[in-house]
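Below: one structure, written as C-alpha cells.
Every protein chain except one is present and positioned as in the full complex.
Moving on to chain A:
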Amino acid sequence: METAASLHEKATNIRKNIVKMVTKAKSGHPGGSLSSADILSVLYFNEMDITAENVDSIDRDRFVLSKGHASPLLYATLCEKGFLDEADLDTFRQIDSKLQGHPNMNYVKGVDMSTGSLGQGISCAVGMALSNKVKGNDHRVYTLVGDGESEEGQVWEAAMAAAQYKLDNLVAIIDFNGLQIDGDITAVMNPTPLDKKFEAFNWHVIVIDGHDYEQILDAFKEARETKGKPTMILAKTIKGKGVSFMENNYAWHGSAPSEEQCAQALKELDGE
C-alpha cells in the first residue's frame, strides 16, 4: 500500500499539472479538477488495477470520469501514471490535440469512456459493471460524479439500475465540493441530502473527507468488502483545493488563471 506522503506527492504533481494545463489552454475547469486530485491519486496509485502492461486492455479495473469537465484532472493523473507525456498536456484544448476539452476514449490511452455530458458517465459505469457481472470477472468499476451533476435525473436512473442488479463491483464517488457554475448547489437546485438519497436508492453510502488519505483508503476498502449493493463514497471536498485564491470560489469552476496567478498557484502547491 502507498503511504499518505507518497499519495500526497502524486496529488501535488497532478494539481500542478492541472493548473499549468488550464493556464496554457486559457480555458478549462480548474476548481472541480483540484477538488478530486487526492481521490484520483488514491484510485490510480493504490486502489485500481491499472498498469503500463494492462492499460490497453479492457481486462482490468476501469474508471469513468462522469464529471467529464474535470478532464485536466484525468489527463494529469494519466501523465503521472506515465500514459501521457507532459508535452501532451501542453496541447490540451487546442486544435488537433488528443486532449479534448472533455475526454475522448478513442484518443487517449487510459481514458475508459468518452464523457462530458453530465449524468451519462455514471450510467456507462453501470454498464461496465454489469458487463463484468455477465462475464463473471473480478474487475471493478469506479466513477467520479459531480455534486451538481446529481441534479441530472439520469444519475438517479443509473442509481436505480445499479442497485437493481446488485452491482457491488461498482463504486461511485461524489466530489461534494458544494459549488456549481452558477453558485452554491443548495441555492441553484439543492440535491442534498445525497447520503440519504443514495441510501434510499439501496446503495451502501460512506461519507468521508475527500482530502484525508486514510479516510479515502478506508472507504475503498470498505467498498470492496460490501457485497450485494453498489457503494457511494460521498467525499466532502474543497473546490480549488491547494490554491488559496481558488478555494471555495465558484468563479474558478470554468475559468483559467493568468500567468501570474499560475506562478502563484504553483508556489503554493510546492508549499513555498
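FYI, contacts are C-beta pairs under 8 Å (C-beta built on N, C-alpha and C of every residue); 3 or more make two chains touch, one makes a residue touch a chain; residues count from 1.
Just so it is clear, contacts and distances are computed from a predicted model.
Engineer: Choose one: "Maltose/maltodextrin transport system permease protein MalG", "Ammonium transporter", "4Fe-4S binding protein" or "Transketolase family protein". The correct choice is the protein name in UniProt for the chain not shown.
Structural biologist: In UniProt, the chain that is not shown appears as "Transketolase family protein".
Engineer: Of A:4, A:55, A:105 or A:266, which one is in contact with the hidden chain?
Structural biologist: Reading the full complex, the residue touching the unseen chain is A:105.
Engineer: With the full complex in mind, choose from A:42, A:113 or A:256 the residue touching the hidden chain.
Structural biologist: A:113
Engineer: Touching the absent chain in the whole complex: find that residue among A:125, A:171, A:194 or A:219.
Structural biologist: Here the residue in touch with the unshown chain is A:125.
Engineer: Over the whole complex, note the residues of chain A touching the chain we left out.
Structural biologist: Spelled out for chain A, the touching residues are 58, 64, 104-106, 112-114, 116-117, 119-121, 123-132, 134-135, 153-154, 157-158, 160-161, 164-165.
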